[in-house]
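What follows is a structure written as structure tokens; I'll ask about it next.
Removed from the display is one protein chain of the complex; every other protein chain stays in position.
Should a chain be cited, it is by its letter among A and B, assigned in written order, with residues numbered from 1 in that chain.
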Amino acid sequence: MIVKSEITEKYLELYKDNINKISGISSPFFNSFRAAAFDKFNELGIPTKKNEAYKYTNLNIFFDHDYENYFMPVPADFIKAEEFRCEVTDLDAYGIVLLNGFYPTLKEKLRQLPSGVWIGSLNEGAIQFADKFEKHFGKYAKSETDGLVHLNTSMASDGLFIFIPEGVNMTRPVQVVNLVQADNDTFNQPRNLIIAEKNSKFSIIICDHTLAPQKFLTNAVTEVFVGENAHFDIIRVQNEHNNACKITNTFIHQEKNSVTSSNNITLHGGLIRNNTYHYLGGEGAESYSYGLFLADKWQHIDNFVNVDHAFPHCTSNQLFKGVLDDMSTGAFNGRILVRPDAQGTFAYQKNNNILLTDDAKMDTKPQLEIFADDVKCSHGATIGQLDDDALFYLQSRGINKREARLMLMFGFAHEVIQNIKIEALRERMDNLVMQRLKGELSRCASCLVKCM
Amino acid sequence: MEKDQDKIINDVTTTEYKYGFYSDIAMDRIPKGLSEEVVRIISAKKNEPEWLLDFRLKSYRHWLTMKMPTWPNLKIPPINYQEIIFYAAPKERKNLKNIDDIDPELKRTFDKLGIPLEEQKHLAGVAVDAVIDSVSVKTTFKETLAEMGIIFCSFSDAVKEYPDLVKRYMGSVVPYTDNFFATLNSAVFSDGSFCYIPKGVRCPMELSTYFRINSANTGQFERTLLIADEESYVSYLEGCTAPSRDENQLHAAIVEIVAEKNAEVKYSTVQNWYPGDKEGKGGVFNFVTKRGMCKGENSKISWTQIETGSAITWKYPSCILRGDNSTGEFYSVAVTNNYQQADTGTKMTHIGKNTKSTIVSKGISAGHGQNSYRGLVKVLKNASNARNYSQCDSLLLGDKCGAHTFPYLEVDNSTAIVEHEATTSKIGEDQIFYCNQRGISTEDAIGLIVNGYAREVINKLPMEFAVEAQKLLQISLEGSVG
Partner (left out) sequence: MLIINNLKASIEGKSILKGISLEVKPGEIHAIMGPNGSGKSTLAAVLAGREFVEVTEGTITYLGKNLLDMSPEDRAKEGIFLGFQYPIEIPGVSMVNFMKTAINEHRKHNGLEPLSASDFLKLMRDKKELVEIDSKLANRSVNEGFSGGEKKKNEIFQMAMLEPKLAILDETDSGLDIDALRIVANGVNKLKHPDNSFIVITHYQRLLDYIIPDVVHVLYDGRIVKTAGKELALELEEKGYDWIKKEIENNVTA
């Protein structure tokens, strides 16, 4: 059932007032999607809790607010971003800084990394790689139920473009530091496109940070094309303040024999909703989707995962975990769809949650929809506490109760972290999670960005 | 081997429904269609008191404001309520004093169904209330039970003889506003069973209601109310069949159970309404609201269902665990074959402290059948130490069917432990091979495996019916199963 929120109206007005300005900086091809997307948004609106997929998440508190709308970067932003560029990462990675979702660089709007990968602003990518852009843009970000995807398509003005040519094996990951900063409450809608052509190999780390205490709302859409036999990993680390709302919509389209993984690590944030769509669009494709969140205070973290098995002999695995403290709330929506011809499917899903206080609340909704018979599918979900037997086992070895609890929580979280393939990042995440569990600020010691 | 299995699975679709006959019984029917007038006619036919008519009218008016739910994972063709006959009853003979006064054709019908109305012929230890179309025709062992203070009669008789009990409990678990079909039922319900087990009484025999739709174009709207007073125990079973017809027939029932302190109710269903033919033509729409309230502490309600019939099944026998230390259970086997669809499961609402619930659901899909489990486990804020365990398995026979699982877990208390597990797979070839190697045919092997798969649930049925259920399971999947 689709129920439009009343605040939808405001965003319709926003479109009408600004569409000319937005269209002015985007490519005609991008603009050709806008009218239809606007109509679809008009039909679906901002999701309310009556929408099945948003049953447990109330967006109104962030959407029903007056924001300054950030349609394009201003010159001062370019300078700010230049200051961070390159130096930002202390991982062995190529560092990219985005400001409010934009790739704000004065020179070289599209640059080629030593490994042969092209990276830059979406609008520049649309010009320099017009044929690739037109082949992939707008093909994967589709939804019949979620108006937010269409809101982004109708009004996003720019974002990040990454092109990994055929056969390029990039061993060094790209780290994107995604900063949100403004003097006023701001609404951002970045739009990203990543094209990993066949036989390529690529990993991207996206760190979401807020740098100012203002109220921020971000509605991002990322389309990813993963060509035949290509390998693609995306790791998202979310560390935003309690007054920020981040909605990510990631659509990963896979061709045959490709392998992808997605890992959403949420350390901090006011309201976070990660929509991750995995489309297994060729035989033998494999998809791994992981998520971990640690929530406290009034935070609300919601992971929505949709794995679509459209072809035979594909494998998918989902593992999502949550630790909820104080009066935080969490939700998990996981869906496995096995289409009629997708024989030989293996699909698994697991969701485990720990409630630390009586005021915390968790809702989980794992789903299987199976239309083929030669399948092995399972899901499991638990909501509970730390295991008493394990706690005693640790205590019986002389570890005090507080430390034992911490170890168990860490172990619980580590089951997700351990799937990060980049060792330095894995260790970093373990540390951040440990800090977070101890109630300390989880900030990378050596990062130049003093986030939160 | 592959071929064999295909053939066997194909054979399934050619199995005939064994209860598809029609009995020519003298009937009293009202004209088709639904209006306030029809509601008044039904009430008048049953000589109902004013308060009950008011309840019906209130429900009917509310129903007019409602829309049919679209959330189930079902394809339901539009239902024209003006084409349905809302009341049909075998013509009453004056002064129905003993068994000989019942229409012989009616008796033959129940004999054919294996439900003899003569007590001496019946299974020892089972009391039956036989309901055909809209009314209850005979309740056996009524007197024997009455000696213990147990009331077991038709709903209509209860309205006349125990109005206070009916008034107090009717609608207390399923309010008239509950959902589209429950509200419809509240407006037009015709009859059903009523049962009251007094304080401290363990009901010595199985109570059972047998439902039969007979007339064409008739909807069946019965209502069951079962009250287990403190420290009592009862085991209750219902069975259902209908003739084979090309058009769909609507069955929208309500079952309400109240379990007081330390009471235990076992409610078992063997549902075998006409499922439609192998092309999916005809069959019963089974849209049922069943709910039990564990009102007192330490009370327990256990639902067991074997769902093999109906073209479309939409039902969620649920438990409201209000009393501290109360327990709710749901054990289900649902088979969808040919073009059958089922969206079934349960709701366990934990309100009291130390409440426990168990859900075991086994779906079996064959042919073009679509089988969905939908369940909600909700732990409210004050329900400390709530425990739930759910296991929902799906078995697929053939590549045209579907199996779907939609669990909802909502937990608002940190001392709760809620666990859900589900698996979906096709019948194991290595298991079949293992049986083959021991000299068992593939057909028998599938039968063994499916029955083993459903055993956990079948074992929860009263003994007499477990055997029946096993046979039914075999018949409804005949060929592929057994």
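Everything that follows uses one rule, which is that a residue touches a chain if its C-beta (ideal position, glycine included) is under 8 Å from a C-beta of that chain, and two chains touch if they have at least 3 such contacts.
Computed from a prediction, not measured in an experiment: that's the story for all the values here.
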| item | value |
| --- | --- |
| Omitted chain - touching chains that are shown | A |
| Contact residue for the chain not shown (choose from A:Glu166, A:Asp326, A:Asp341 or A:Glu403) | A:Glu403 |
| For subunit A, residues in touch with the removed chain | 387, 389-390, 392-401, 403-404, 407-408, 410-415, 418 |
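Quick note on the criterion: only the chains that are shown with their structure count from here on.
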| item | value |
| --- | --- |
| Length of the line joining the C-alpha centres of subunit A and subunit B, rounded to whole Å | 45 |
| Interface residues, subunit A side, partner subunit B - complex | 1, 52, 340, 343, 353, 355-358, 360-385 |
| In the complex with subunit A, residue positions of subunit B that touch it | 70-71, 73, 381, 394, 396-426 |
